[in-house]
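A short write-up of the structure that comes next.
Note that one protein chain is taken out, while the other chains of the complex remain in position.
Moving on, here comes chain A:
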Amino acid sequence: MAGAGGGGNDVQWCFSQVKGAIDDDVAEADIISTVEFNHSGELLATGDKGGRVVIFQQELESKNQPQCRGEYNVYSTFQSHEPEFDYLKSLEIEEKINKIRWLPQKNAAQFLLSTNDKTIKLWKISERDKRPEGYNLKEEDGRYRDPTTVTTLRVPVFQPMDLMVEASPRRVFANAHTYHINSISVNSDCETYLSADDLRINLWNLEITDRSFNIVDIKPVNMEELTEVITAAEFHPNQCNTFVYSSSKGTIRLCDMRASALCDQHSKLFEEPEDPSNRSFFSEIISSISDVKFSHSGRYMMTRDYLSVKIWDLNMESRPVETYQVHEYLRSKLCSLYENDCIFDKFECCWNGNDSVVMTGSYNNFFRMFDRGYRQDVTLEASRESSKPRSVLKPRKVCTGGKRKKDEISVDSLDFNKKILHTAWHPQDNIIAVATTNNLYIFQDKL
């Protein structure tokens, strides 16, 4: 699998598909809030602000065009969460899907966890392509026959039917979180998973919905002393006893569940000392980590803060091994970004299948890839303009000062309403899914 593209590397990214409404008038319910490939990459799930989950399935590569990767088409759509009302606090509970996580496939059916602010649900997605026909007591349309008209008996047989994909909620994990759930993560043991809100992390068994273990609690006795919240959490991909959680102060704590039942004491604390020359009133806000992801190997983890992506070696707590600037040109604009709340945007990040490239989103529908091996980075744009089938994406560049070259865009022209917060990378191939506000773009490398 090749790298980020651009420069000396040989990967070129091409437009493949775009999903979602074309018109510029974005319905709030259609705003995409999470994107996730399943473990094989065959399925791609999105969640939106309206509480719906849409799953796309990759078509099998046609024998006619072996060079062309299959397209993703809608496989299943269902309403995962509904808006609720918390009568105790007189507050609405949004149905927005915060995260989707797939379970590894065990049988013919697929399972995923989806969560809103308060409730996690386990959904089973199964296919049905045959149905029994020839009942003795029922007509084909389901009406019951008059038993007196039955003169012969027959054995019902399965007949093929059009493929039907059914999604059914198998478990509902509710009432365990006082604060807003920001993360869910399935354990490598495939039996448990964690859910994290602003102040607590709970451990669940996938089979048991009425109980969960609290494994991290950072709520101070006196809420007046609250200065730090949990922003993301994830289980280690291989070690089922290990998980990490990140905070709004830019720290990551690695915890070992074997050490104690309540993992308030971290095993490792990852924190980079602050650069005194860059200190400002916004230093803490921009250090707040919005996403943390383990590498597939489990040796590294990646964190995303407002301006950068950092790669940490789990064996070194003192500082990251690599730091990539996503949009450093925004550093001088922090006050405006604070004013319009953009500074609180939570960008996600992801690894490619072999951990050689990382990707994250930015503003103006730009997204960035960093090739760790070749030390190259590229900025690409997800836009309708570059949406011709198989057209190669042109690298974009932001002009930070001085004379603007042709094709560069100046910082002041960036559209801060067009933000790419959610991106996902196929677990094996060079296929990426990039979510703009209400569209899902699928790009793949030029074969």
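Basically, a contact is a pair of C-beta atoms (placed from the backbone, for glycine too) under 8 Å apart; a residue touches a chain by one contact, two chains touch by 3 or more; residues count from 1.
FYI, contacts and distances are computed from a predicted model.
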item: Which of "Cell division cycle-associated protein 4-like", "Large ribosomal subunit protein mL49", "dolichyl-diphosphooligosaccharide--protein glycotransferase" or "DNA 5'-3' helicase" matches, in UniProt, the chain that is not displayed; value: "Cell division cycle-associated protein 4-like"
item: Candidate in contact with the missing chain, chosen from A:24, A:210 or A:224; value: A:224
item: Residue of A:16, A:242 or A:364 in touch with the missing chain, whole complex considered; value: A:364
item: Chain not shown, touching residues in chain A; value: 85, 88-94, 117, 178-180, 198-199, 219, 223-229, 231, 248, 281-282, 284-285, 288, 332-333, 335-336, 338-342, 344, 364, 411-417
